[in-house]
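Have a look at this one before I ask anything.
Missing here: one protein chain of the complex. Every other protein chain is in place.
As written, the chains take the letters A and B, and residue 1 is the first residue of each chain.
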Amino acid sequence: MNQKPDHFPEGENFYASLRTRYRVAAIWQTLFFSALLIAIVALTALLYNVMDGAFGYVAFDYKKDPAAFTSIPMNELTKEDLLVILKENLSPGAYNKLDNERKMETRAEGELYTLFLERLVQIDTKATWSMTDSLFRSAEIRAEAAEKYPGAQLEFRSWLTPQFLTTPMSSKAEFAGVRTAVLGSLWLVGIAILFAMPVGVGAAIYLHEYAPKNWLTSIIQTNITNLAGVPSIVYGMLGLAVFVRGMEALTSGAAFGVTDSNGRTVLSAGLTMGILVLPLIIINAQEAVRAVPDSLRQAAYGVGATRLQTVWHHVLPNALPGILTGSILAVSRALGETAPLIVVGASTFISLDPASPFSKFTALPIQIYQWTTRPQSEFHAIAASAIIVLLALLLTLNAAAILLRNRFQRKW
Amino acid sequence: MLFIMKRSFDLSKKPRPGESLIEALLFAAGVLSVFVTVAIVFELGKEAMLFFADPDMTWVKFFTMTKWQPGIGQYGIWALVSATMTTSVIAILIALPLGLASAVYLSEYASHRARSILKPVLEILAGIPTVVYGYFALLFVTPILKNIFKDGIQVYNMLSAGLVMGIMILPLIASMSEDALNAVPRSLREGAYAMGATKLETSLQIVLPAALSGIGAAVIVGISRAVGETMIVAVAAGAGPNFSFNPLDAAETMTGHIARISGGDLSYNTIDYTSLFAIALMLFLVTLTLNLVSQWIVNRFRERYE
Partner (left out) sequence: MEINYAIETNDLSIHYGNFTAVKDVSIKIERQKITAIIGPSGCGKSTLLRAFNRMNDFVPNSRVTGEVLLHGNNLYGRNVDPVEARRRIGMVFQKPNPFPKSIYENIAWGARINGFKGSMDELVEESLRGAALWDEVKDNLKESAYALSGGQQQRLCIARTIAIQPEIILMDEPASALDPISTLRIEELMQELKKNYSIIIVTHNMQQAARASDFTAMMMIDDNRSGGVIEFGETRTLFTRPTDKRTEDYVTGRFG
């Protein structure tokens, strides 16, 4: 063969071109890494943005002067003082309603103080500032508040407080809490998992242990993969048509003697959510069941076990950690889903704890959505606080899943 | 201890009613998922048919009008589709380059240690509820855009929603693309290195083209996710159909429209009600098609190397 080495760069020429190639390579590698850097920055910005919104200065005013109700300075009011003030100044109807809900005397001092602020002096938030601004521009904020809102008080506030977790919904951001929403979410997720887990695990076991290799099985399998990709709002529409409307008699509880409800109940929403997470649970459970080695099944068959005994005594116990991990992940998905709940009709304003499957309900992500879309900044602050609660719940669930996986991880 | 069986034994099949019952139940569980699909098609189809059968609704209006308000005889679906397309395109324009670059870095460059730090970041991003992304879009990204475009941009705008949707889809595209890159056999990389290729030349010119179909599948699933995403657009893109492809405008996507209308007081048997099902059916069919195409690509791609 006729070699033509002169067509390839040699010696110094080769090194020069190699240096260029390395330079280009370094630039691209930096670009590749920047993509991940952008992802990290985005995640940091998102978390920071949420924290930033949940804490900060608040300028507020009282619609009525506290001095009109009592001569005692507000921070020195005792429980007894508050009881007297409330009794004297609330209309008898309003007082009795509160008293009927729960005896006023049995309420904590903090709760009475909140009532005092909410019902009598009527706190009025003028403006809120982000945490960053509050920390680094406090002097300017003071000046701005003094100029724009004369007479208003300025206070550094954490919107996320223990009360925020335990108080029900309120139309005033300052007094709103996520109690109803958290309980609604728990009901919802509970119903969803009660429905989806047995069905999902059953389907996974059927597909892996029983199903013959035929067209039906492959349709089921393809179908499950595709259901996992259906937009969640479509599940919402399905729930609206089937559970809320089609099965109203059951889901409203009318068939069980409940009369004051329509189909837009926590049961309808829970079932909708159950259908939504079903493919996830099946896919995860299939993986867990698949991970159980065949040798174990053969051993069981070898000592004369039936198929059911093999599955029940050997496959299922060994697949259980994997199934549970998958189900926890499905729960965290259900916890964060919002769109289907809007469609099946989560109530946006509800202050009663859900008490039965036939209760009207709200949920944590619904509250976040509602509060985020309100124009007033104090609602954004409680939306941020609610997001922190939601993320904390999700973090706990995921940590539990990881722990479970590590604890029971087996090397076959 | 040894004992000898003297008894003759019977090997014929014995009925096990318990076993058969359980097997039937398990089968029912397996088939239920198919019923879900059937129910989606049937229930959505039933109401959607009512909408399409409305004498006032014609296909000409459906495809040529630019306003959507079925209650007063405006049936221009483009008013919603334009926003869905605009936000999805923005999202893919963000998610594809970033997701692909992340995937290349993770699969070709990252050390074991770097991977163990970077991968969870993407997993956390993927696990954040979309309503939280909505908050982020409206209260973080939009103010920044407002600073850049001043009065040129509306408070609710498709750009902000699209950008944040891109961040949301990034982990999906990254992880699917990474799978595709990892499926490229090592022998191809070695072949390239043995020719005196640098890592970059190997990654970009050999590995990436070899994984192209898998990456295509990832993009298609990404589009499907963007088209079906609701909360980000419901919060940040705008409330009210608006035929516009301008990212700086407020406009309502198909999903955002369903969320807003169904969230209000909606009475059954109205055209507003049935029209939502028509939109949902279209969403379902579009995303189903995209997902099927993506799976088909992935399966074909697998066969090639195995």
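Following the convention adopted for this analysis, contacts are C-beta pairs under 8 Å (C-beta built on N, C-alpha and C of every residue); 3 or more make two chains touch, one makes a residue touch a chain.
Not measured: the values here are computed from a predicted model.
*Asks:* Could you run through the displayed chains and say which ones the absent chain touches?
*Replies:* By the stated touch criterion, the chain not on view contacts A, B.
*Asks:* Can you say which of A:18, A:249 or A:352 touches the chain missing from this structure?
*Replies:* Only one listed residue reaches the unshown chain, and that is A:18.
*Asks:* Please pick, from B:69, B:198, B:246 or B:295, the residue that touches the omitted chain in the full complex.
*Replies:* Result: among the candidates, B:198 touches the missing chain.
*Asks:* Thinking of the whole complex, not just what is shown, which of B:159, B:172 or B:210 touches the missing chain?
*Replies:* B:210
*Asks:* Decide which residue listed in B:114, B:155, B:188 or B:239 touches the omitted chain of the complex.
*Replies:* Checking each option in B:114, B:155, B:188 or B:239, the one touching the absent chain turns out to be B:188.
*Asks:* I need the residue numbers on chain A that touch the omitted chain, in ascending order.
*Replies:* With respect to the unshown chain, the touching residues of chain A are 1-5, 7-9, 13-15, 17-18, 21.
*Asks:* Applying the definition given at the start, please give the residues of chain B touching the unseen chain.
*Replies:* So the residues of chain B touching the unseen chain are 112, 185, 187-198, 201, 205-206, 209-210, 304.
We take it that only the chains that are shown with their structure count from here on.
*Asks:* Could you list, by residue number, the parts of chain B that touch chain A in their complex?
*Replies:* Listed in rising order, the residues are 16, 18-19, 22-23, 25-34, 36-37, 39-40, 43-44, 46-47, 97-102, 104-106, 109, 118, 121-122, 124-125, 127-136, 138-140, 167, 170-171, 174, 198-201, 204, 221, 224-225, 227-231, 234-235, 255, 258-259, 262-263, 268, 276-277, 280, 283-284, 287-288, 291-292, 295.
*Asks:* Show which residues of chain A lie in contact with chain B when the two form their complex.
*Replies:* Going by the criterion above, the answer is residues 21-22, 24-25, 28-29, 31-36, 38-40, 42-43, 45-46, 49-50, 53, 198-203, 205-207, 210-211, 219-220, 222-227, 229-234, 236-238, 240-242, 245-246, 275, 278-279, 282, 306-308, 332, 335-339, 342-343, 345, 348, 365, 368-369, 372-373, 380, 383-384, 387, 390-391, 394, 398.
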